[in-house]
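All protein chains but one are shown at their positions in the complex.
By letter and in written order, the chains are A, B and C; residue numbering begins at 1 in each of them.
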Amino acid sequence: MLSNKKKYIVNGNSGIKAQIQFADQKQEFNKRPTKIGRRSLSRSISQSSTDSYSSAASYTDSSDDETSPRDKQQKNSKGSSDFCVKNIKQAEFGRREIEIAEQEMPALMALRKRAQGEKPLAGAKIVGCTHITAQTAVLMETLGALGAQCRWAACNIYSTLNEVAAALAESGFPVFAWKGESEDDFWWCIDRCVNVEGWQPNMILDDGGDLTHWIYKKYPNMFKKIKGIVEESVTGVHRLYQLSKAGKLCVPAMNVNDSVTKQKFDNLYCCRESILDGLKRTTDMMFGGKQVVVCGYGEVGKGCCAALKAMGSIVYVTEIDPICALQACMDGFRLVKLNEVIRQVDIVITCTGNKNVVTREHLDRMKNSCIVCNMGHSNTEIDVASLRTPELTWERVRSQVDHVIWPDGKRIVLLAEGRLLNLSCSTVPTFVLSITATTQALALIELYNAPEGRYKQDVYLLPKKMDEYVASLHLPTFDAHLTELTDEQAKYLGLNKNGPFKPNYYRY
Amino acid sequence: MLSNKKKYIVNGNSGIKAQIQFADQKQEFNKRPTKIGRRSLSRSISQSSTDSYSSAASYTDSSDDETSPRDKQQKNSKGSSDFCVKNIKQAEFGRREIEIAEQEMPALMALRKRAQGEKPLAGAKIVGCTHITAQTAVLMETLGALGAQCRWAACNIYSTLNEVAAALAESGFPVFAWKGESEDDFWWCIDRCVNVEGWQPNMILDDGGDLTHWIYKKYPNMFKKIKGIVEESVTGVHRLYQLSKAGKLCVPAMNVNDSVTKQKFDNLYCCRESILDGLKRTTDMMFGGKQVVVCGYGEVGKGCCAALKAMGSIVYVTEIDPICALQACMDGFRLVKLNEVIRQVDIVITCTGNKNVVTREHLDRMKNSCIVCNMGHSNTEIDVASLRTPELTWERVRSQVDHVIWPDGKRIVLLAEGRLLNLSCSTVPTFVLSITATTQALALIELYNAPEGRYKQDVYLLPKKMDEYVASLHLPTFDAHLTELTDEQAKYLGLNKNGPFKPNYYRY
Amino acid sequence: MLSNKKKYIVNGNSGIKAQIQFADQKQEFNKRPTKIGRRSLSRSISQSSTDSYSSAASYTDSSDDETSPRDKQQKNSKGSSDFCVKNIKQAEFGRREIEIAEQEMPALMALRKRAQGEKPLAGAKIVGCTHITAQTAVLMETLGALGAQCRWAACNIYSTLNEVAAALAESGFPVFAWKGESEDDFWWCIDRCVNVEGWQPNMILDDGGDLTHWIYKKYPNMFKKIKGIVEESVTGVHRLYQLSKAGKLCVPAMNVNDSVTKQKFDNLYCCRESILDGLKRTTDMMFGGKQVVVCGYGEVGKGCCAALKAMGSIVYVTEIDPICALQACMDGFRLVKLNEVIRQVDIVITCTGNKNVVTREHLDRMKNSCIVCNMGHSNTEIDVASLRTPELTWERVRSQVDHVIWPDGKRIVLLAEGRLLNLSCSTVPTFVLSITATTQALALIELYNAPEGRYKQDVYLLPKKMDEYVASLHLPTFDAHLTELTDEQAKYLGLNKNGPFKPNYYRY
Partner (left out) sequence: MLSNKKKYIVNGNSGIKAQIQFADQKQEFNKRPTKIGRRSLSRSISQSSTDSYSSAASYTDSSDDETSPRDKQQKNSKGSSDFCVKNIKQAEFGRREIEIAEQEMPALMALRKRAQGEKPLAGAKIVGCTHITAQTAVLMETLGALGAQCRWAACNIYSTLNEVAAALAESGFPVFAWKGESEDDFWWCIDRCVNVEGWQPNMILDDGGDLTHWIYKKYPNMFKKIKGIVEESVTGVHRLYQLSKAGKLCVPAMNVNDSVTKQKFDNLYCCRESILDGLKRTTDMMFGGKQVVVCGYGEVGKGCCAALKAMGSIVYVTEIDPICALQACMDGFRLVKLNEVIRQVDIVITCTGNKNVVTREHLDRMKNSCIVCNMGHSNTEIDVASLRTPELTWERVRSQVDHVIWPDGKRIVLLAEGRLLNLSCSTVPTFVLSITATTQALALIELYNAPEGRYKQDVYLLPKKMDEYVASLHLPTFDAHLTELTDEQAKYLGLNKNGPFKPNYYRY
């Protein structure tokens, strides 16, 4: 069952998907999934941290309202009560947030416009389970504009923006989500999306696999009408591959996690910026002249290294994969074992997808004031547990910043308790979310409109042409002008003028 | 027939291999292949230009000797005359060159050492057809050290270093090659390698496909004993895929052109350096502040852009592929159509693999002193032919540098007549050649030792594990220290501790 | 009168000090200085913004206490009441902050250690007026350790950290300062430092010139015993040069604002980091692919440009000085007039020290969502006043972030209302403050110990050897190892082995 919430992103030393054997998977098998903090592992869905939310200073404070939304009677202005949100009255504020997000998601807006005539999702009944933020709202309303009916729940008990949920409910979307759901609330909300008189979903948009899991478990017959699943997260995709392998996947599924645009943008380009942002917001440190070791030279590590080198840090890299290692060399980084530099570095950053990359022994040898953080995985990369021993003192000096103090007075600065720095301590630019949301929308359109037989009961990557289309929708943001092949050139290259332009194995 | 010598490298706007339809292929079908200049298209094998050879100042001059090697009677010091080189007496000088190359090819030397005991190529009879340079000599002698018998011809009528050929002949290798072969000499040399009493090859190492072609045509029965072909060039690989598609490939073949290490190193890292080198050696220009447009943002384009940006140039990019285009944007380059900037740029560089990217119309609009060159393809990228019209004056101002002068006095600076700048006007570092040669050696070992049935009559990529091994053999050059997975970590990731570490589709 | 609070830092288009004629100076002459916000103009003294202070999350909240400190009776644990702070009970928390700062100010700590024996400030009676932060506290306690007696007031009515002031008072420093002083409080505090029975200062450490002004005005006779003034701010230094010019400067003064280390670090290196930090914290924008125009290519502009280019932005520069303009060209930036790019850029950053660099006309032509901010000067660089017209709507979307909305819906994003972005919206690394504080300490030592006649009644720059000493004290932070000249080399170069190593006009 879906109790395994491990993230195994493709970067750094790891990057192994299908063949991963989760050692600790079985023992967790029958445990109830814990919603708390769990989703924060998934970079893709970008749970913005508390910090980042709170930075939107004028957000209305609803903390005074203690009644559970499930116990409230609320109606939107059109009289509908087919939703469950914290407070429908916050709709106006949420609407403004959505409007601001729309300005930064031109690709989805373009999609709305282009599809004004034909409605490629006419007849689609989409049940969704994602973070509920202004950006998701733009996606949801785009799906609506393309002809779909949607019902929506949150994939994380903490990440819902109540005002946005209210705005969606006000404009007629059956949304069941609020910030601070209980475990029970979580599943109740999902159930309310699915289990409804006279309406049955024919498409699933999932982020983490919980919605898919619920339907498998409670309403397996629903799959007869379902045309496909679009899954966003590494966790959910992994689960789908397992189902497929076991012959239990009963509809086509689209893995949008591994599309080029998503991988390169979420990992390389986004981390290039968020490593700086995360370190600055938590420590106010100066990068110039600092010695840094980055563990793992996958896309995430490459982004971190490039940014820190550009800011004047001296960067060392550790790797297990000789090819990535050789890239690090050619890019100008000393390739070392962690032990060789652990005494001298000012910052340790993990980006491996592995576990126990930074051990207690390493931590013991770090110099005073060394900063330790993780960009790659859940809190397994740094053996944080090993620091919870009586001889060490923990001092919380800021939100997300702990000083762990050794008996001799040495202190290391641990960020976000070893969880993902960029999700905990920085924000994710709307532009990156836009790429993901556009990919999701296109995957839904593709699956929904695919002729019988194009997709079997298996997990698919988005066709390259769609990847290219997502990219092309984002070019106007940069006032970027694409060159078109002439007929003669297309013939010479043996290409269709509209793409796809590269073979599947092209590495970019 | 192998008369199609087009290069269709994977970079820039192109990168399409299997599906390429060569429009002009058929008409050339029955033409005799022209050796001259042809191979200079192949980046991979790095035909060093005349310039670069001549930079090795102390090379002995053998121009005075007009006798054809085919008419000479020569013996090496052991009395053997099973070779045909320009002048066996140049052996000593060639030996020194080989020794210098050995110092920069530690991976092959390591291979020799590791295989001292077992001789993985014992019994192998390799016939080879490659450029004959000091670096190839190190490869050849490594194959010998691993147990193989070798016979060798040149794949290009111009690229043979006579001294190196002499040194190989002196140490007992049957080498048939000299600089300045005629077309007839070329095939005669190949034939002398293959058509020999009492010796029949069981492995082929080819670079361009001519040797393979010759055996197909003249000695098809030889394939019964041949265990496999290792092909290095894009041209040759393309031909093998065609044979395979047509069901005519009768032995397994290994495509070493598309290995990661080769692609990233030959294209990205090598071009990052050679664009600067090529421009400096030909024009002595200053890069700072210059406006440059780079056509194509594949690996080659990425390398060129990175280098020029780092040197203070202002770089514009053109692309047809929206994904590469978006990468260009994120990397900080304005994405434009060539027309938008053609009047203002100081340098135009093509890296597309396409044809007529720079047209006469573009050339007409360039400003005075604009430099035009090609990093990506044969001279089709720039429409050089369109410049050979009566109203334009050509002035050769230096080797590889032409001023083309318009009636109004405007002159553009055309480098290498639109042929590959980095091959014509810069040199290829031994380190890059080392990666290629090591990959070739490993491919030979793999094919030769593979258990029956592992490889069918098809074209294969080198197993990822071998790619990783090639990379690992080059790490000591950088004093780079790889981290090893612990048992626990390997289990956690579901990986073998010795690799492979990434799925096949990993993009690096 | 010191009513002129204009900042005229040396960077960007400006950089003119002595010869500046303040057009609007006279009319302000008799106005009372307004303390509010005023000091935030001074980069050098690094008034951390409200944001950054609040980021130290656990700071005790004293907002409930409404009594004026002037009306309170407080004693420290030793029974002294010669101080006036918000709440002496906050001392412990403040002490921890000081201790943390000590870890990042190794140069001052080294100074303490080196001077343990001799006490170079023995007998010094220093009256100081600076921001009161943990870093200043480390300076103050260092002065104490070197033998000095100190009395201290705040140079800004908002910037005092009450807990730090309490800690200083508790450890015996007569400190008169709290956060949120009134104008009257401000001068009262300064007076309490100076006007004290049985103690008369012989050194002044000033930041802004208010303390100096007060003594000039109220206690001119005090100057008879005063050995010198050390002034930190541009404003104060300007005032001193005016006094000197007018023949009214009656003691030597040291201008620490223009030392190399301070200029290059505060401006170039610090801004390289803070431009990114300030933009991220306020807007969460992605830098990659954004078009930015930076007005002014002085040290500040150079830092901003380097950082944004490294993050993948496309950067344009405007300049008035042809030399700086040529540098921008060679560094790879298109040099334009603002008008040429104003319609297309995503971000406008001013770093000129000039006024009305961005006019209403420019603002009218910017595209929707353009971000406008200032790194160089008070809010005169951007003509913010011109935006306060009825047809434009201002929307405060976050702290320090306003959307200014045109009638047609276009909105521009104005940061910090045009005040200094890096002071308002990012933090200043302790390392930079350490350089400044160390320079101040050395200037005090130099003036205090200088033999009679070395310094006249004039304004001096710190001797180059002291600049070099400040730098050398900060090298251990980077584990940096300086090379020493051999005797032979020193002789060859005609240098003293201990420096100074460069002529005064050396540009670094």
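Criterion: a residue touches a chain if its C-beta (ideal position, glycine included) is under 8 Å from a C-beta of that chain, and two chains touch if they have at least 3 such contacts.
For clarity, every value in this text was computed on a predicted model and none was experimentally measured.
Asker: Given that one chain is not shown, which residue among B:Val256, B:Val432 or B:Val459 touches it?
Answerer: B:Val432
Asker: Which of these touches the unseen chain: B:Tyr269, B:Tyr316 or B:Tyr508?
Answerer: Residue touching the chain left out of view: B:Tyr269.
Asker: Which parts of subunit C are in contact with the chain that was left out?
Answerer: 8, 10, 13-23, 258, 260-261, 263-265, 269, 318-330, 334-338, 340, 353-357, 467-469, 471-472, 474-475, 478, 480-486, 488-489, 491-495, 499, 501-508
Asker: In the full complex, which residues of subunit B touch the absent chain?
Answerer: On the side of subunit B, residues 52, 55-58, 100, 103-104, 269-270, 272-273, 276-277, 280-281, 284-289, 291, 307, 310-312, 344, 368-369, 396-399, 426-432, 477-480 touch the unshown chain.
Asker: At which residues does subunit A meet the chain that is not included here?
Answerer: Touch set of subunit A with respect to the missing chain: 288-289, 309, 311-314, 329-334.
Assume only the chains that are shown with their structure count from here on.
Asker: Can you tell me the C-alpha superposition angle of subunit B onto subunit C, nearest 5°?
Answerer: Angle of the fitting rotation, subunit B to subunit C: 180 degrees.
Asker: Just to be sure I understand: the centre of a chain is the mean of its C-alpha atoms, right? Then which chain's centre is nearest the mean of all of them?
Answerer: A
Asker: Hey, how far is the Cα centre of subunit A from the one of subunit B, in Å?
Answerer: That gives a centre separation of 41 Å.
Asker: If you average the CA atoms of subunit B and of subunit C, how many Å lie between those two points?
Answerer: Taking the mean C-alpha position of each chain, the two centres sit 58 Å apart.
Asker: Which residues belonging to subunit C are in contact with no fewer than two other chains?
Answerer: Within subunit C, residues 288-289, 311-312 contact more than one other chain.
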